[in-house]
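Take this structure, written in structure tokens, and hold onto it; I'll ask about it next.
Complex shown without one protein chain; remaining protein chains in place.
Right, chain A next:
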Amino acid sequence: MKIMVAVKRVVDYAVKIRVKPDKSGVETSNVKMSMNPFCEIALEEALRIKEAGLASEVIAVSMGPNQCLDTLRTGLAMGADRAIHVDAPPTLYPLSVAKLLKALVDVEKPGLLILGKQAIDDDCNQTGQMVAGLLNWPQGTFASKVVLDKEKQVATVEREVDGGLETLCLDLPAVITTDLRLNQPRYATLPNIMKAKSKVIKKVTPQELNVEIKSDLEVVQVTEPPKRKAGVLVSSVDELIDKLRNEAHVI
């Protein structure tokens, strides 16, 4: 069984996000870019399944301009067997990504498609659900535990929901999206970095996959959250009560 993992190149988790002066989006030039942390978790899970002998190959997929190759190389250095780069414009909305993924699944025929639950840049949390719908596959979203049964061809997925854990049993092939506590991704070791150099990254275009890139969405404006006002020190309890009553109107 093959496992396909989608990985996205995003602004590094530790970088402070700045909005472009023209409010058209987030500043990405000259900013450290890394693999989306949820995608790292997805890839780690795929690698663990393969290492447990339940899968034969892990394929990493990324979409966007050429810089995505860096993210794919990271994936290969972590242990993915090969990679596919869909050469697409930088702004892709979830539905387009889902359509491209469906087209790739039709070609590669994996038994499992694992994605991060969301990307930390746009926080859409839609792609996994959309691609499951397009493929008409069962989905286990926000997975915090995944157990695979090779003989029965089912995946048992624990997901974190409000008030506890929900356990689902999915027939394979299926779509799984990963939550934060599923695993702790590995580091890229030197021997693996060395091996990754000889691994293949295949390039395809949306035209080759017969997918038309268009969106019904239009970004009107991106703004920074309002600045927090500085706090004040009150000199007495009476003043505090006064402020709560007359300024904050909470009592």
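The rule is short, and it goes like this: a residue touches a chain if its C-beta (ideal position, glycine included) is under 8 Å from a C-beta of that chain, and two chains touch if they have at least 3 such contacts; residues count from 1.
The rule we apply is simple: contacts and distances are computed from a predicted model.
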Under which of the names "Protein YIPF", "S1 motif domain-containing protein", "D-2-hydroxyglutarate dehydrogenase" or "Signal peptidase complex catalytic subunit SEC11" is the non-displayed chain listed in UniProt? "D-2-hydroxyglutarate dehydrogenase"
Missing-chain contact, candidates A:Ser34, A:Ser62 or A:Thr141, resolves to A:Ser34
Going by the contact rule already stated, which one of A:Met1, A:Leu54, A:Val154 or A:Ala188 would touch the omitted chain in the full complex? A:Ala188
Touching residues of chain A against the unshown chain: what are they? 12-15, 18-21, 27, 29-32, 34-35, 37, 70, 74, 77-78, 184, 187-191, 193-194
